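With one protein chain removed, the remaining protein chains of the complex are shown where they sit.
Order as written gives the chain letters A, B and C; numbering starts at 1 within each chain.
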Amino acid sequence: MMNQGLKWMVLLGFAGLMGWGMWGLPDRGDLDAPMNEKTTITGTPTPAAHYIEHAYKEAKTPNIVTVVLGDYRSIDTLGEVLVVFTAGLILILLLTNRRKISALDGGDS
Amino acid sequence: MKRSFESPITLLGARALAPFIMMFGLYVIFHGHYSPGGGFQGGALLAASVLLMRVASGSKTSSLILSNAVTTPMGVVGVLIYFGTGLLAMFLGGSNFLDYEGLPIPGMSPYYLRYTGILIIEVGVGLAVMAALVLIYDKMADGEVSQ
Amino acid sequence: MEMFLANYAYAFTLLILCIGLYGMFFKRNLVKKVIGLSIFQAAVIMFFVSLASKMGGTVPVKWDEIPVEMIDGYMNPLPHTLMLTAIVVGVATQGVAFGLLVNIWNRFKTLEEDALNEAILEDSRD
Partner (left out) sequence: MIEANLPAMFVVSYISISLLIVLAGVRFKESAQPLATFGAGVTAVLSLVGWIVVKANTEAGFPAIRYGFGGWAPPIGIEFVLDGLSAFFLMVVNGVAAVVLWHSAGNLDKHLDAHPPTFYALASLFLLGLNGMILTGDLFNLYVFLEISSLSSYALIAIGSRQAPLAAFRYLILGTVGGTLYLIGVGFMYAMTGTLNMIDMMAIIPLIAEEPAVLVALLLMIVGIGVKAALFPLYGWLPESYTQTNSISSALIAPIGTKVAAYVMIRVLLFVFGASGLNAVWPLSEVIAYLAGAGILFGSIMAILQKNLKRMLAFSSVSQIGYILMGVALMNPLAFAGALFHVLNHAIMKATLFMVSSHLERQEESVDIRDFNDSYRVKYPWTMATFTLAAISMIGLPPMAGFFSKWMLALGTIEADHWVLLGVILTSSLLNAVYFFGILEKVYLRRSGQKEASQASMNEVSWGMRLPALILALTLLCFGFFNVPLLDILQTLFPV
């Protein structure tokens, strides 16, 4: 078990580190941030600009987020569905009440 | 569920609300192409309508809407719709996994094939999410062993 | 003031992250730890969504008055998409966490860390 002082140190260290890192991030809403440009520094296309520009042309769907979710990054969404499915299976595994079921099978309900 | 009591007011209120929530959930799924929304959000709303009845009336009445036994198969079907769409495109269309252009629907331009593909998988996501959330609630409700 | 407007969203995110971490570190009740965890995850969602914003941009749904070639007119859709996935993952994690808690409750009849430690010590003494 970690003692209290160590926990505070970890917490403050985390806050300081994150604060320092966040200070170096591009400003919120900055139009010149790398993620809002059309290409990255090395000249490869950034996904976000491609999505905004081509989503409607390529899938005839106005909602860009839906296209990204369902088409461009569809394996992510498949993973997401599998996560939910896994959670359901886990709850079956952990909490199916065997005692209650065997009581029902025995007939005294 | 330590103690259950029946109140006609909560029951009536829940019964009045549940169909509208379900309707709204379906709207959110099927209108996800044009406005914020989509499979997950709609599935969560569908689950909310079922769970509202579960909370208000106990599982006996509400299992008429969605019985405990169907949630697992429904989740499997939801995943299967999504996964099957991808597989169909891969095996019949000869394209990559989940490339909706390969879907075997005749007479559709690639753009509308994508449009349709997204719609199909959103329905799958909605079903799977609804089933899983209801399943989680059900298991949580009857999983506790009292002395 | 300029600085604050540019970074206040990050500062609030950091605050919420620390609150979540505090909950997980210092609360002795397991349910409160899960609450801390969910606060921590919510902070990440806020962080990503604030990354997505653009000055003068609108929601990423195609609108006839802003041509799609003007990419600065729409907010960045990618973080939004990522967060939809992350929210689902968070929900699933919390479902599993509460499932485990019900399981622990069934076995130990307590969710207090100290009482659990005592119970474990007693187990190992037998």
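As a working rule, contacts are C-beta pairs under 8 Å (C-beta built on N, C-alpha and C of every residue); 3 or more make two chains touch, one makes a residue touch a chain.
Source: prediction; values computed, not measured.
Put simply, the hidden chain is in touch with A, B, C once you look at the whole complex. Among C:19, C:59 or C:101, only C:101 touches the chain that is left out of the view.
Across C:15, C:55, C:70 or C:120, the single residue that touches the chain missing here is C:120. As for the chain not pictured, it touches chain C at residues 17, 21, 24, 30, 33-34, 37, 40-41, 44, 47-48, 51, 78-79, 82, 85-86, 89, 92-93, 96-97, 100-101, 103-104, 107-108, 116, 120, 123.
Touch with the hidden chain on the side of chain B covers residues 72-73, 76, 79-80, 83, 86-87, 90-91, 94-101.
Chain A residues in contact with the hidden partner, per the touch definition given at the top, are 17-18, 20-26, 33-37, 40-42, 44-48, 50-51, 71-76, 78-80, 82-83, 85-87, 89-90, 92-94, 96, 98.
One rule holds in what follows: only the chains that are shown with their structure count from here on.
When the C-beta pairs in contact are tallied for A-B and for A-C, the bigger tally goes to A-C.
Chain centres here are Cα averages; for chain B and chain C they lie 23 Å apart. Note on chain placement: the centre of chain A and the centre of chain B lie 20 Å apart, centres being C-alpha means.
Within chain B, residues 34-36, 38, 40, 129, 132-133, 136, 139-140, 143, 145 each touch two or more of the remaining chains.
Listed for chain A are residues 57, 62-63, 65, 69, 77, 80, 84, 87, 91, 94-95, each touching two or more other chains. Residue ranges on chain A touching chain C, taken from their complex, read 2, 4, 7, 10-11, 14-15, 18-19, 22-23, 25, 27-31, 35-36, 38, 47-49, 51-57, 62-65, 68-69, 73, 76-77, 79-80, 83-84, 86-87, 90-91, 94-95. Contact residues on chain B toward chain C in their complex (touch as defined above): 34-36, 38, 40, 129, 132-133, 136, 139-140, 143-145. Chain contact summary for the complex, chain B toward chain A: residues 32-40, 71-72, 75-76, 78-79, 82-83, 86, 97-98, 100, 111-112, 114-115, 117-118, 121-122, 124-125, 128-129, 131-133, 135-136, 139-140, 142-143, 145.
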